[in-house]
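Reading through the structure tokens given below for one structure.
In this view, the complex is presented without one of its protein chains, the others remaining in place.
Chain nomenclature is as follows: A and B, assigned in order of appearance, with residue numbering initiated at 1 for each chain independently.
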Amino acid sequence: MTTKGKWQDGLSRRAVMLGTGAMAVSASLGVSGVARAQDVSGPLEPWFGKGGKSAGAGLTWNHGLNLALTGTGASFGQAMTRGATTATDLIRASGGPTIVLKLNDHQGGLVPPAVTGVRRLISQERIQSLGSSYGPATEALFPLIANVGLTTFWSGGAGPTGLGKTDVWITMALFALDPATGGLAYLAKRFPSAKRLALIGQQENGTAAINEIAPRVWPQVSGGQIASTEFVNIGTTDFSSLIARLKSAKADAIFTTIYGNDQGYFIKQVREAGVDIPIMSIDLGTPTVPDIAGSAIANNCFLAVDGYQPQNPNPYNALFVETFKAKYKTPPDYFAANFFEATNILAALIGRTIKAGKTPGRGSVLSDAFQAGPSFPSVYGGSAAAAGVMTFNLKDHSVTKPLGVFQIGLGGVLTKVATIEKNSTTLGPA
Amino acid sequence: MNQLLQLIAFGIVQGATYALLAASFWLIYATTRTFHLAHSVTYAVAGYAAFVISVQLGLSLWLGAFASVISAAAVGCAIDAILYRPMRARGASVLSIFLASLGVAAAGAAALQLIFGPLVKQVPGFPNATLYLGSVTVTRLQVLTAFCAAATIFLVFLFITRTRTGNAITAVRTNPTMAMAVGIPVERISVLVFGIGSAMAGLAAFFETISFVAYPTMGLQPVMFGVIGVFLGGIGSIRGAALGGFVLGFLLVFSGLFLSQNLGVILVFAVLLVVVVFRPEGLLRSPSGA
Partner (left out) sequence: MGGSYIADLANQITFLVALAVSLNLLLGFAGQMSMATAAFYGLGAYTCAIMTAQGMTLTGAAVIGPGWPFLGGLASAIVVSFVGGLVVAAPAARRVRGDYLILLTLAFHFLVVTIASSWVGLTGGPNGIVVPPIGFFGYEINTTDQAFWFLLAWAAFVSLVCWWIGRSPFGRLLRGIREDEIAIQALGKRTIAPKSLAFAMTAAMAGATGAISAAYMQFVAPTTYSLDLAILVAACVALGGPGNILGSVVAAIVIGALRPILENVPSLSSDSAVPWQTVIYGSILVAGMVFRPRGLLPEGLIAMRRFPREAISAVPRVVQATLLKTVGERDQPALAKSSVPNPMIASPIVRVRNLSKSFGGLQAVKDVSFDLHPGEIVALIGPNGAGKSTIFNLMTGAIRPDQGEVTLHGQSLAGADPCAVARSGMARYFQHVRILPGLSALNNVAIGVPRQAGENLAMTFLAPMRVARGEAEVRAEALRQLENVGIAPHANRTAQDLAFGQQKLVAFARLLATGAQVLLLDEPTSGVDPQAADQIIALVRTLAQSGKSICIVEHSLHVVSELADRILFMNAGAIMAEGTVEAITTRPDLVDLYFGT
């Protein structure tokens, strides 16, 4: 067992962490201080405490996942399922509840299969919580979620539309919005001569980044101006008309919210047209985008996002990557990481509820359990000694988690070049 | 000015590909009157054929191109022989053939997904480079694609207008009953145009695959644009169809001179509506000949 050493490492590091009192992660797990006879040690113990009956061991919990399993977004759904599965394996091994994943395919963001499918999960599969991805395919569920009291983790393509919904918790940075300010600040600092910024958006969740944030922030951070603003349809594969306009706009840099396969087509065509100016994007739909973009992706492309790096030495992440690789023979990506985190949060909430003497289930029980401590470990950020931290806003249910600016390399490998904060121009070291 | 030149350059490149797709759909549609939307499956199979040969088997891109064209031709002929021919023999309505074709299009793409999985397949290896003409840029691959598309259309044009078999195709297209009466093997001509038309689509699919990637539904949009091109240009001749495809591709790009990309798409459908309503014979009127 090569992983055993890691757990012990994790344990000792946790002691360090507690000693310095730096992080709030463990505060929420304080109950585990009192050892019980049936307590179980396991791989997740350093961050979530000992397992056992009070952590949900023996409990079978049906967790629904509403994902794109077919269609152009199928790669997302596959990665998300794998991330969540990795978490359920570790949770069971750590003496937590047996979380059974029940999948629904919203076919790349279609509303009717999302609504009907989740209803099926609720009534046929008896799910008690839900993980969801995509904009409209999740937004359309809100009335249903509110009606059933289904605690929902929005962990893919999340937008501001989910803020302030009783049962909806957004476990990722708000698509395009949270990192936009920092991303623009980095662009201005790294390329001081860049004054004219081209904005290219898609009319979905990220519109405010294009229409509001960038026009406000860019002049502040660079002293420059917006050279052009363009919108493209989702599913566009030919950007030549846009590129011709871009060239004549004489932009020095590009800020874009294009996501999914479209982003790959876009980057490839921009570079092939001989436009080498820096591109700051806010999403990276691995693994398809690097496939489509080919070598162009490694040419002056940046990403401002809660960017995921499999090589991040943070021990929580190391455990995740190792377990994931052992099972799937490939390193995890951003989407897998987000669903891994969210599933672990679910297990922690179940444990908290049991320990509080209540019965976990639908209704607001799990949402209440957030109140016991809004912080959870994260595979983002952190250090070789400690896991990163993600902290929920208990009012609007958004999360603050480590954000960064990353330079994209061949095959979509990310190199962190700066640390940024939500809605802030402050830049930290990588 | 630079923008204008760049738009023209991109417009020509894009237009050439769409012209090839339109000519490919035209050959099949105009000759057999089959609204062959299952052409999209042919296209996708050709893309995956390049992937199987050049990536999975590790053979050269040339063989991949060959495999694309051959497999496309085979799929096209097979669909005609197995599906459309019996339907025509039973006197099936335009709607039945159209829906059967859509059935193949839907089932084919889903079957490809079951076989190859939903993820995109990359076929790397083409030594691409950006070519500069002043401030105007195109890639080597774009130039090659446009050249091959134009050359293919020209060869098919010569074939139709200058050979005996080509004359037979024209005869079947203009008057199938008469063609049959003078002893032209109409069913064999039908398989032939399916073969040639599909091979043309296969070539376009190969270039898309090496430029970007292959995926199960990759054929839908190109075929739809091919169909639009045919009706835009006129179903009377291959020149009309190719012109329609070219105008479509050019318009989509060139509208960038004064419109944002998402509005350019709306413009194209509006133009198509106007043409269908007010000039149903297409931009290029030519009641006979090729």
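What to note about this one:
Definition applied: contacts are C-beta pairs under 8 Å (C-beta built on N, C-alpha and C of every residue); 3 or more make two chains touch, one makes a residue touch a chain.
The structure displayed is predicted, hence computed values, not measured ones.
Note that of A:41, A:62 or A:203, the residue touching the chain absent from this view is A:203. Shown as candidates are A:139, A:252 or A:306; the residue that touches the absent chain is A:139.
The omitted chain makes contact with just one of the residues A:57, A:79, A:99 or A:122: A:122.
Residue-wise, the contact with the chain that is not shown comes from A:105, picked out of A:105, A:272 or A:306.
In the complete assembly, the contact with the undisplayed chain comes from A:234, out of A:40, A:234 or A:385. Residues of chain A in touch with the missing chain: 69-70, 74, 77-78, 81, 103-105, 107, 109-112, 115-117, 119-120, 122-124, 135-136, 139-140, 142-144, 147-148, 159-161, 202-205, 207-208, 231, 233-234. The chain not shown here touches chain B at positions 33, 35, 83, 86-87, 90, 92-100, 102-111, 113-114, 118, 227-228, 231, 262-263, 265-266, 269-270, 272-273, 276-277, 280.
As a convention for this text, only the chains that are shown with their structure count from here on.
Considering their complex, residues 2-3, 6-7, 10-11, 13-14, 113, 117-120, 122, 124, 128, 130, 132, 135, 137, 139, 142, 212-213, 215, 217, 221, 252-256, 260-262, 264-265 of chain B touch chain A. Those residues of chain A that touch chain B in the shared complex are 69-72, 74-75, 78, 203, 230-233, 236-245, 247-248, 261, 264-265, 268, 271-274, 287-288, 291-292, 294.
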